[in-house]
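Here the complex is missing one protein chain, while the rest keep their positions.
A and B are the chain letters, set down in written order, and residue numbers restart from 1 in every chain.
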Amino acid sequence: MKKNWPLWEVFVRSKNGLEHRHCGSLHAADEDMALENARDVYTRRSEGVSIWVVESAHIKASNPENNGELFEPAQDKVYRHPTFYDLPDEVKHM
Amino acid sequence: MSEAQIKSLEKQFDDRIARDEKIEPKDWMPEKYRKTHIRQMSQHAHSEIVGMLPEGNWITRAPSLRRKVALLAKVQDEAGHGLYLYSATETLGISREEMYEQLHTGKAKYSSIFNYPTVTWADMGAIGWLVDGAAIINQVPLCNTSYGPYARAMIRVCKEESFHQRQGFEIMLKLANGTPEQKEMAQDALNRWWWPSLMMLGPTDDVSTHTEQSMKWKLKRKSNDDLRQQFIDQTVPQAELLGLTIPDKDLKWNESRQSYDFGEIDWDEFWQVVKGHGPMNKVRMKARVDAWEKGAWVRDAAMAHAEKKRNKKQKQAV
Partner (left out) sequence: MKNKNLYNYILGIADNSLILGQRLGELTGHGPSLETDIACTNISLDLFGQVRSYYQYAAKIAGDDRTEDDIAMLRKEREYFNVLLVEQPNTNFAYTIVRQFLFDVYHYLFLTELQKSHDVTLVAIAKKSIKEVSYHKRFSTDWLKRLGDGTTESKQKTQQAVNDLWTYTEELFYTTQADNAMISEGIAVDVTKFKANYYQNVNAVLTEATLDIPESKFFQKGGKQGIHTEHLGYLLSDLQYMQRTYPNMEW
């Protein structure tokens, strides 16, 4: 049976202190090749100091159909945000 | 799902796009949206990788080391852009291999401009200046298209592409300011690439299909004729700056329209090339098919090796 190179997701840290961010995908036969390909494809213009690759098939993603139950319940929990609390103007830096 | 349910979903979907919300891969989408995007995005990806060939043709013959590295980097970018676009299209449930298959069998199209030959070095200038110029006009609005992965790929592409047109114009400038022989080479390239570049922006609005739907989905923001006018209006002054003549005797400024009027495009030629009978269609496709077929044993070897490595690791773990 013919097998094609699987798809990988690439995450690049642009400089130390920042998080890795998803920047795209590519094909590779194994994780070493995925890392090398990511370096060659996604850091040609000095975009990164660190790379993560993960085979796309290993990502479990939430289903947008469940967005209601997953994300909407957080919307009315306004007390989690600082602006919920009334303080007099004299109190600065809080 | 009942027809009424689908209609209602479609309505919600269209409303989301109208509100400028992005559609992401796992979101529900009308089958037509998926199909149209697969077609347009893969066509775009194919254009990038077939587009590598006419310019790749001059890499070994570039006239200076500086020009050689710039051209190499540019053609490499096109491979990268093809890769970004294929990956974005894969999120719609089609594999890169299936897309290649469609390209190789002629089922999928790519931009017809790449079916013209690159005869002289000046063609590297003309392609960068005109073809990339026209491409940018087409592409910039796509950075804001409705399908998230496509929009993100286009942002990356546009960012990287900004040097391509400058590189082309610089080549033309050097030729135009060079010896009479060089200037003649530049003029000859402009003569050959001007009309195909205008055709590249697509058939006229009255015969163009899909436009209304594409506008709604933000796959297109302006009509072909508007894009063409924009391209001409911005390019004519650049040609003047180069001291070159655009090969159109009907080209003249229209004061009331604040735009250039231009001559009749030879649409017979356009359709002939689209249908596979341009000067280089067969050569381009053979190059792509050869690269893919001759690379099969290499790709298979890598997969076989990866599996051996995995098995070894598992054995060690036991």
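Note that a contact is a pair of C-beta atoms (placed from the backbone, for glycine too) under 8 Å apart; a residue touches a chain by one contact, two chains touch by 3 or more.
Bear in mind that the values here come from a model prediction, so they are computed numbers and not experimental data.
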Which listed residue, B:Ile38, B:Leu83 or B:Leu190, touches the chain dropped from view? B:Leu83
Which candidate, B:Leu9, B:Ala73 or B:Ile136, sits in contact with the chain we can't see? B:Ala73
Hidden partner sits against chain A at residues 5, 26-29, 32-33, 36-37, 39-41, 44
Residue numbers in chain B that touch the chain omitted from display: 49, 52-53, 56, 59-69, 72-73, 75-76, 79-80, 82-83, 86, 121, 171, 174-175, 178-179, 181-182, 287, 290-291, 294-302, 304-306, 308
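Here is the rule we go by: only the chains that are shown with their structure count from here on.
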Centroid from C-alpha atoms only, then distance chain A to chain B, rounded to Å. What do you get? 28
For chain B, which residues are in contact with chain A within the complex? 24, 26-28, 76, 80, 83-84, 87, 90, 95-97, 152-153, 156, 160, 299-300, 302-303, 305-306, 309-310
With touch defined as at the start, can you tell me which chain A residues reach chain B in the complex? 2-5, 7, 23-27, 29-30, 33, 41, 44-45, 61, 63-65
